[in-house]
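Notes for the one structure printed next.
All protein chains but one are shown at their positions in the complex.
Going by the order they are written in, the chains are A, B and C; count residues from 1 in each one.
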Amino acid sequence: MSKAPRIAYLGPAGTFTEMAARQIPNAASAEFLPTASVTEALDMVLNKLADRAVVPIENSIEGGVSATSDALAQMPGVQIYGEYLVPVRFDLMAKPGTSLSDVSQVLTHPVAYAQCRSWLIQNVPSHAHIPASSTASAAKSLASGFQADAVIAAEAAAKLYGLEVLASDIGENKQAQTRFVELGLRGKPAPKTGADKTSVIVELPDDRPGGLLEMLEQFAARGVNLSRIESRPVGDRFGRYRFNIDAQGHIEDEAIAEALMGLHRFSPNVIFLGSYQRADKSESKHQGNNANAAYEKAKNWLSSLREF
Amino acid sequence: MSKAPRIAYLGPAGTFTEMAARQIPNAASAEFLPTASVTEALDMVLNKLADRAVVPIENSIEGGVSATSDALAQMPGVQIYGEYLVPVRFDLMAKPGTSLSDVSQVLTHPVAYAQCRSWLIQNVPSHAHIPASSTASAAKSLASGFQADAVIAAEAAAKLYGLEVLASDIGENKQAQTRFVELGLRGKPAPKTGADKTSVIVELPDDRPGGLLEMLEQFAARGVNLSRIESRPVGDRFGRYRFNIDAQGHIEDEAIAEALMGLHRFSPNVIFLGSYQRADKSESKHQGNNANAAYEKAKNWLSSLREF
Amino acid sequence: MSKAPRIAYLGPAGTFTEMAARQIPNAASAEFLPTASVTEALDMVLNKLADRAVVPIENSIEGGVSATSDALAQMPGVQIYGEYLVPVRFDLMAKPGTSLSDVSQVLTHPVAYAQCRSWLIQNVPSHAHIPASSTASAAKSLASGFQADAVIAAEAAAKLYGLEVLASDIGENKQAQTRFVELGLRGKPAPKTGADKTSVIVELPDDRPGGLLEMLEQFAARGVNLSRIESRPVGDRFGRYRFNIDAQGHIEDEAIAEALMGLHRFSPNVIFLGSYQRADKSESKHQGNNANAAYEKAKNWLSSLREF
Partner (left out) sequence: MSKAPRIAYLGPAGTFTEMAARQIPNAASAEFLPTASVTEALDMVLNKLADRAVVPIENSIEGGVSATSDALAQMPGVQIYGEYLVPVRFDLMAKPGTSLSDVSQVLTHPVAYAQCRSWLIQNVPSHAHIPASSTASAAKSLASGFQADAVIAAEAAAKLYGLEVLASDIGENKQAQTRFVELGLRGKPAPKTGADKTSVIVELPDDRPGGLLEMLEQFAARGVNLSRIESRPVGDRFGRYRFNIDAQGHIEDEAIAEALMGLHRFSPNVIFLGSYQRADKSESKHQGNNANAAYEKAKNWLSSLREF
């Protein structure tokens, strides 16, 4: 990346995604470029209008972000270089001068609404929900004159769009987090740190019962644990799936390397999405039989047999 | 169900869901009750305000409908009694008198927008998208005076809300379908037809690598094929999943019955969602070793050993 | 069994098998009937000439006793009711008046010879081995005038046939044991003690690669551990095997019962050989998910779903 990297992110300003983007190591000097969609953010990287794109990939409550999962499957050429976690905290905010008793129409993203519904039922019993495409766009719309009484958004949005917080942290799950990935053009994977993750998308072979079991055995036979598995439809008809998978370890770990080659043989379509440091920095080394040293010994043994 | 069943469905009128609800066998005499959300539809059944609820569960392009998957996991007491398929056909429609060249602001659900984006880029290059909570609500909003030029919705919505179709079938994937389920209060499963499906939600045991593999082996050991597997976060923290699964066969098939009991032993939480006739009517009988006759023989053999 | 049971055993008198047979609970009052072969011992049970037959099934050094494994597969109608362990201790013995320096021709069973070969090479360097059909028959032959200088046999044989021990415990492996089974006519299995074993013979389905893997999954899916697996040719051509298996638990354990039924469906030919108390009395209860209580709960759950 250049000295002043250009970082595209799912905007508008004030979203949780921007908070994630600002965690990128050299973010201090970066230029931030909000986009209207995940695909637009990826397009900016592919067209070299941005060095990096930051998009949400998974929420601890809502699950995988389909738009991102599918964009990664359908827009080849990008790779994950890092991941970032952002705690999800929702505030109810409105134009200055509004009080809670004035609130009836609440504009926000459906996921945010689902998280805050219990609080609203308790505190604004007769409210109605107007869906928005993101929490920040809701705040921006309200500030721009959209007909609503309040929005639910991240605190950052209040400052950015001149709104006042009526109630803080009104989400149901206080431990909720969203995980974001930092994407760049395909290239050499981020260096191995010993606390790494490898992401792939694997399409199952057609019409083979037990295909998922076979795929999982490609990992199991090499002692590789999975930290995430998300099914997505291939999209041509019901019953065909691809799986977005995060595996523990780095492509420079032989257990991962051999599992990747196994998947490549097994699957009609496997996409390597990158090896990168885990946000939680927890160790990813393969133990015992599946450590690099065990692979090295096995390889030397094989050579000694073949080349005797 | 009573003679004139009350059928709640994810509204408003004119959605694809209504088209599914009208496929229910005794729909002709039914009273149709649109709801604002999936959870509201389920609530109506749980509170006996409706006999049945019809909600979308899976789209061949967009995948599982998270709101339904999660509601089924979190709102115990309902059961699936049938499934229905509706082809997804999107039309661009506007108030009478509008021509295609007038269109700039397009109001619709994000999924519908994604499906029609290619067509819009080609035919309405400078359009902007305003998200709506459903295609039918978009049509309803436009008819009620919402500031937009056109909506994308099902043809039925045009008639219902007095709009005119500007362009037909503008979606990218002409084979796209949505699958809907018919829910009622928990009860005796629908009778076995020989072309059946059984749905369950299975939570994986905590912190056991290979848990998913073990779960799949509960099906494999009984020769049961899966037609769908969808991962959803349990919601308390990253890395914990439950799986929404459709298996081939009926709870009266011994292969399914034994697999269900295996899951019950294996999983900290397994929810039976019902056995019901497949919409595509394709055969679900277990062959050879896993047919009911083979189970019967094995059971008799065991008894002969134990009771000698 | 009658008050004074008739116990057939692989003779002649003085074999390790007799030592095992004398461990049977009511052996004190029994009539002991030596036989010339394993099949003869089984025949006596099948023809009601004996109440029980005791035959060796496995040696900790030499492995499975093929004659017994195959007789159990080919002579249906018998069942295992108990198992007994006998430490294998070999003595070199000869007619009274013989000294070690006189020994050149050593008569014994090949397995006994293999075990004592190191000692003989050290102490009787120029010896030759004459094979006998059992250690006791070697002692009997020597006593009856067979041309040899010494025999290797169990201590009991020396007393029985009037021989003198020249050297004691000359076997290589001091922990060697032989396991014997007590057979009777097919009938109600021995009662469950909580420290049980279940034995079966399972033929693999024809020409299905991965058949052995599938068979093992029938046990694994029910959490059943195996303490022994012995492959034997089916005998019609190369590459077809049946497996003699000892599994941990009793047919009254639901995990075992369901695994047995799974094998019955899977295999073209499965023979139940009995459930009986382990000789080592170590616990065989299935834990957690696979305990009888878990099966009971799963069964009740299934009923509640079906019969709602």
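We take it that a residue touches a chain if its C-beta (ideal position, glycine included) is under 8 Å from a C-beta of that chain, and two chains touch if they have at least 3 such contacts.
From a predicted model like this one, the values you see are computed outputs, not experimental measurements.
Novice: Identify the visible chains that the left-out chain touches across the whole complex.
Specialist: A, C
Novice: Pick from C:49, C:165, C:195 or C:216: which residue touches the chain that isn't shown?
Specialist: Only one listed residue reaches the unshown chain, and that is C:216.
Novice: Thinking of the whole complex, not just what is shown, which of C:25, C:110 or C:162 touches the missing chain?
Specialist: C:110
Novice: Counting contacts across the full complex, list the positions on subunit A that touch the omitted chain.
Specialist: 186-189, 217-218, 220-222, 251-252, 257-258, 260-262, 264-266, 272, 289-290, 294-295, 297-299, 301-302, 305-308
Novice: Please output the residues of subunit C touching the missing chain, sorted low to high.
Specialist: The missing chain touches subunit C at positions 58-64, 66-67, 110, 131-133, 173, 175, 177, 179, 209-210, 212-213, 216-217, 220, 225-233, 235-239, 241.
Assume only the chains that are shown with their structure count from here on.
Novice: What is the set of chains touching both subunit A and subunit B?
Specialist: Common contact partners of subunit A and subunit B, which must touch each of the two, are absent.
Novice: Going by C-alpha centroids, which chain is farthest from subunit A? Tell me that one.
Specialist: Most remote chain from subunit A, centroid-wise, comes out as C.
Novice: Through what angle, to the nearest 5 degrees, does subunit A rotate to match subunit C on its C-alpha atoms?
Specialist: 180
Novice: Report the inter-centroid distance (CA atoms only) between subunit A and subunit B in whole Å.
Specialist: 25
Novice: Determine the centre-to-centre distance between subunit A and subunit C, using the mean Cα coordinates as centres, and give it in whole Å.
Specialist: Computed value for the inter-centroid distance: 59 Å.
Novice: Just how far, in Å, is the C-alpha centre of subunit C from the one of subunit B?
Specialist: Measuring from centre to centre gives 57 Å for this pair.
Novice: Going through subunit A residue by residue, note those that touch at least 2 other chains and give them in order.
Specialist: none
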